[in-house]
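Here the complex is missing a single protein chain, while all its other protein chains stay put.
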Amino acid sequence: MIFPNEPGLPVSAHDSPDGVDLGRVWTSVATEVWRRHPGWLERTAARVLRSPGLARALVTAPSLLLPWLISTVVVFGAGALITLGPGQPAVWLVAPAVAAVGIAFSYGPGIDPAWELSSSCAVSDRMVLLTRAVAVFALNAVLGLLASVASGAAAALTFGWLLPMTAVSALALAAAVAARSAVVGAGAGVAAWVITVLASQTVSGQLTASVTNAHAYLPYLAVAACCATAVIYAVRPERGLQ
Amino acid sequence: MLRHGRHLRRTPGKGPPVNVELTGIHRSFGKNKAVDGVSLELDTGVFGLLGPNGAGKTSLLRMLATVLPPSSGEIRLLERDPRHPAARREIRRRLGYLPQNLGYYPSFTVVEFIEYFALLKEMPSAAVPKAVAVAVERVDLGAKAKAKLRTLSGGMLRRVGIAQAIVNDPDLLLLDEPTAGLDPEQRVQFRALLRSLGEAATVIVSTHLVEDVGAACTEVALMSAGEVVFRGTPGELTARGAGHGVGDAPLERGYSAVLSAARS
Partner (left out) sequence: MDDDELIAALAAGDDTALRELFTRHAPWLAARLRAALPAPDVEDVLQETFLAVWQGARGYRPRGTPRAWIWVIARNQAALLLRRRGPATAPLEEAPPSGLDPADAAIARAGLTAALDGPEGRVLRLMYVEDRPAAEVAALLGVPAGTVKSRAHRARRRLRAVLGGTE
């Protein structure tokens, strides 16, 4: 059954002569006229992520304006946190947690207007979040690279935070696609970040003690586990009553 | 006459499969018992879920949409157990859901929005453009297909929501207050759409507007305070109102009669 339109159906039954279904013809025409042709980025992403839905989530992340703005602010804020406290390992571990939670909330139940609907879809909502996190970091890294030409501070932020986080989140997404589990992916990302931090800290010599002292790994792992828990908590389904 | 958590008869004559099986479903949020012992079996047809705000309809629908797990009880949807991830994914591919408060992405066009959810429902991408065109025409938004969502009225946005719910030709269609914002003529046509969808799928329409569903539903259930207090045909609900109920229309009188009996 078709609604009668305000402007009028393209054709009504009595216009159709002798077995010709003009409604069906119009649908076929409209299919081609309304068809969207995905760009090369989306097509590549669809192949790599093995999901046209995730590719679309990736490519449309910036067009959800409010979530995009909020998550960008959080990401830059976390980056500022890092640049303000270069010697404190706790900051290095907390900053990604702050960024991750910020992205999860801005694209999640709080602000994404269609979150409830997305949670009922076959593509996992956590995978969509992870994909959008990659989009946020990647696009901001590109902007940061452009700004680095002009500003040293921007370069520090880009190379010390945005680029590494893009790599880490991309790794997390790749692991998630391979293991078909967003949780595995998040774990892989967290592990990669922790290793990166420890490696860079030991190179700069500030935490040589921690490398040799096995007990010092525990707080880092604890913080890393808290990051992952915070994100998973942020997307739990119970949000929103009745 | 109250009927508490009755395990009720199947809708007759449509043969297997049973698309929805709920057994003793409970759902609480802290101390609040949103759903308090519901059992249902449904196959194809249009099923109305009536009740006042806060009766538990939305929570029930959210559990059917696999968005919310029950606190206790068994659910089987499309003959699968939604607790297992692979089965849940398969259920979701064949599910259509219109939440009560569906937001929209302002910069998306009608076609882009519907297509996005078609892809998230893992429809084969070659089939998506045709399915989107069919869905757009079925809800009569053909003239607005490439309009941005921010330019549409509330009723049109609701129709976009209905279109995304039906785009994958679901076996289980869940509509929470679908007629919000539709004018009376559009509601009449919407009921016709429901009837045609109910021929091949289980359609569950939740609404607090009683007359909306009266004509289109083969069966209705009335919820109050988390329980199903009535289940039967619209005619049977009307009969309960004879001489007792309050309201302008027969179905409304039956509705109010059952509710006041349940509350007493």
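The letters A and B name the chains in turn, as written, and every chain counts its residues from 1.
What we mean here is this: contacts are C-beta pairs under 8 Å (C-beta built on N, C-alpha and C of every residue); 3 or more make two chains touch, one makes a residue touch a chain.
Small disclaimer: the values here were computed from a predicted structure and weren't measured.
**Q** Among the options B:Ala145, B:Val160, B:Val210 or B:Leu251, which residue touches the chain absent from this view?
**A** Spelled out, the listed residue whose C-beta touches the missing chain is B:Ala145.
**Q** Where the complex has a chain not shown, which of A:Leu22, A:Val59 or A:Ala174 is the residue touching it?
**A** A:Leu22
**Q** In the whole complex, what residues of subunit B lie against the chain that is missing from view?
**A** 142-143, 145-146
**Q** By the contact criterion defined above, which parts of subunit A meet the unshown chain? Give residue numbers in ascending order.
**A** Where subunit A meets the chain not shown: residues 7-11, 13-22, 24-26, 28-30, 32-34.
In this text, only the chains that are shown with their structure count from here on.
**Q** Could you please specify the touching residues of subunit B with respect to subunit A in the complex?
**A** Spelled out, the residues of subunit B in touch with subunit A are 29, 32, 34, 54, 56, 58-59, 62, 65-69, 89-90, 92-93, 95, 97-99, 101-108, 111-112, 115-117, 119-122, 125, 129-130, 132-134, 136-140, 142-143, 145-146, 159, 164, 185-186, 189-190, 192-193, 195-196.
**Q** For subunit A, which residues are in contact with subunit B within the complex?
**A** 1-7, 9-10, 23, 26-28, 30-32, 34-36, 46, 51-53, 56-57, 60, 63-65, 112-123, 128, 237-238, 241-242
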